[in-house]
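Only one protein chain is missing; all other protein chains are in place.
Note that the chains are named A and B in the order they appear, and that numbering of residues resets to 1 at the start of each chain.
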Amino acid sequence: MKITLTLNDELISAEVEPRQSLVDFLRALGLTGTRSGCEHGVCGACSVRVAGQVVRGCLMLAVQADGEVVETIEGLTATAEIADLQDAFHRRNALQCGFCTAGMLLTAQDLLLAQAAPTRADIRAHLSGNYCRCTGYQAIVDAVAEVAQARAAR
Amino acid sequence: MRERMKPTAFDYQRAGSVAEAVAIYHHAEDARYLAGGQSLIAALNFRLDAPGLLIDISRIASLRGIERLGDTIRIGAMTRHVEVMHDPLVATHLPLLRDAVASVAHPAIRNRGTIGGSIALSDPASEMPACALALSAKFHVEGPDGGKTVPADDFFLGVYETALTPGEILTAIEIPIPGPGCQHGFAELARRNGDYAMTGLAMMRGPDPRIVWFAMSDRPVRALAAERALQAGAEVSAVLALATDGIDVLGDLNASAQMKRHYARVLLGRVLQAEVAR
Partner (left out) sequence: MTQGDPQIGKSIPRPNARRLLQGKGRFVADKVLPRMLHAAFVRSPYAHARILHIDLAAARALPGVVAVYDGPAIAAQVVPFVGILTHMTGMKSPPQPALACGVTHWQGEPVVMIVAQSRALAEDAAGLVEVDYDPLPPVCDMATALAPDAPLVHPDLGTNLCWERRIDVGAVDDAFAQATHVVERQFVIGRHTGVTLEPRVCIYDYDGSEERLTLHYSGQVPHMMQAVLAKHLGLPESHVRVIAEDVGGSFGIKIHTYGDEIATAVAAKLLRRPVQFAADRYESFLSDIHARDHRVWARAAIDEAGSLTALEIDDLTGIGPYSVYPRSSAIEGNQVLNLTGAPYRIPAYRGQLRVVFQTKVPTCQYRGVGHPIAVAVMEGLMDDLAAVSGRDPAVLRSINLIADDAYPVKSPQGMLFADLSHQACLTRLKALMDYDGLRAEQAALREKGVHRGIGLVSMVEITNPSPAFYGVGGAPIAAQDGATARLDASGEVHIANSVTEQGQGTETVLAQIAAQVLGLDPARITVTTGDTATVPSGGGTWASRGAGIGGEAMLRAAQALKQQITGIAAAILQCDPETLDLANGAVVDAQGQARITLQALAQMVYYRGNELPPGLATELVATRHFRVEGMPFVFSNGAMASYVEVDAETGIVRLLGHWVVEDVGTILNQQLVDEQIRGGVVQGIGGALFEECHYSEEGQLQNATLADYLVPMAGEMPDIQIAHVVTPTRTSALGAKGAGEAGTTGAPGAVMNAVNDALRPLGGQISQMPMTPERILRALGIIEGPLHDEA
């Protein structure tokens, strides 16, 4: 099936098999920043943005993205939309192996766009669907809290 | 057997209307409707299901939208959980739904999953079927043999089993606006934020109280004996003693049947106490 979508600000067309998931489709295009960790929607490593909303790339088919606006970690990096989050994560070592990181960043940004002053509990709750095995989450919460405060101050 | 994580091959078609969807289904061999996909695609990934065709109904306009029609709220089946969560009509008139939907999985799932999908799937541990039952909802269904309306009390038949026959589509959920004297209660116990409940309670108090358990049996189930006791003005302890009376409680990996019965008394007690405090 042919699909057309806006991917990280680029209009593209592609032939896809209906059974191909969105995350597999994106990775096959070389956008490997989005990762596959469970293929049943629980770990959050496959998080991408579709129509401005964070979704599980493993629970969406590429064919469903036809006509949609899709953004990945590469796109958000290119526009510098999450540069402050990336910087805070880096300074606070809010990542170790890096496998969950794209999903964490996208989900954290999703929270910050919706809530200007999230509490630590709010941050933990919003990230509660993103699995990290390395950090134990605290540094991630610290980084998001720091960015929330900095953005509010601007 | 569940040992694969790429789906089998299937065809995909998008339907522009309910009638079109039903017609495609009718002519296909082994089709499934694709709404939010948060449960269906996971099942396909595990090869728990291997349909020949997915019919995408997510862009059918008539399935969207929340509106007030007289003294009912009509929620289109394709309404995403996140939309239910933030809708002003729901907040004002159906706070039970608003409270419950916050417990549905996680933000990414709520962005795609739909209330209609959840109700049509009828996972015994899910929140929306129980809330619909507690709210005395009516379900509008379209199918190859025309349309029908099914009260929630008659809709949930078993594990993943509803009054929908193959080819039928749930199109809308109609909920009577609860009267001024009606208070809602919602509580669930889960191992972690967003997990399926170990035991869950959706309750509407008022002249006709409804106490509905989820993650308790093979479907959302009313605690009829407890409801009658509550209506009769019995002592809280007497109501709690009847919390799961007459209900076929099914244990699972996270909680045995005995545990669920205990949890039921705890949850009902806490919800009733919270109302007293209000």
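Couple of notes before you dig in:
Assume a residue touches a chain if its C-beta (ideal position, glycine included) is under 8 Å from a C-beta of that chain, and two chains touch if they have at least 3 such contacts.
These numbers come from a predicted model, not from an experiment.
Residue in contact with the omitted chain (choice from B:Ile115, B:Met198, B:Ala229 or B:Leu272): B:Met198. Per the touch definition above, the residue from A:Val42, A:Ala65 or A:Leu112 contacting the chain not shown is A:Val42. The chain not displayed touches subunit A at residues 17, 19-20, 27, 31-40, 42-43, 45, 72-74, 77, 86, 89-93, 95-102, 105, 120, 123-125, 127-141. Although one chain is not displayed, its contacts with subunit B can still be listed: residues 1-9, 46-47, 189, 191-196, 198, 253-256, 258-259, 262-263, 266.
Methods note: only the chains that are shown with their structure count from here on.
With each centre defined as the average position of its C-alpha atoms, the distance from subunit A to subunit B rounds to 28 Å. For subunit B in complex with subunit A, the residues that touch the partner chain are 5-12, 34, 37-38, 41-42, 44-46, 54, 56, 58, 82, 105-109, 111-112, 192-194. In the complex of the two chains, the subunit A residues touching subunit B come out as 1, 17-19, 21, 39-41, 44, 47, 53-56, 58-61, 63-64, 107, 110-111, 124-126, 128-129.
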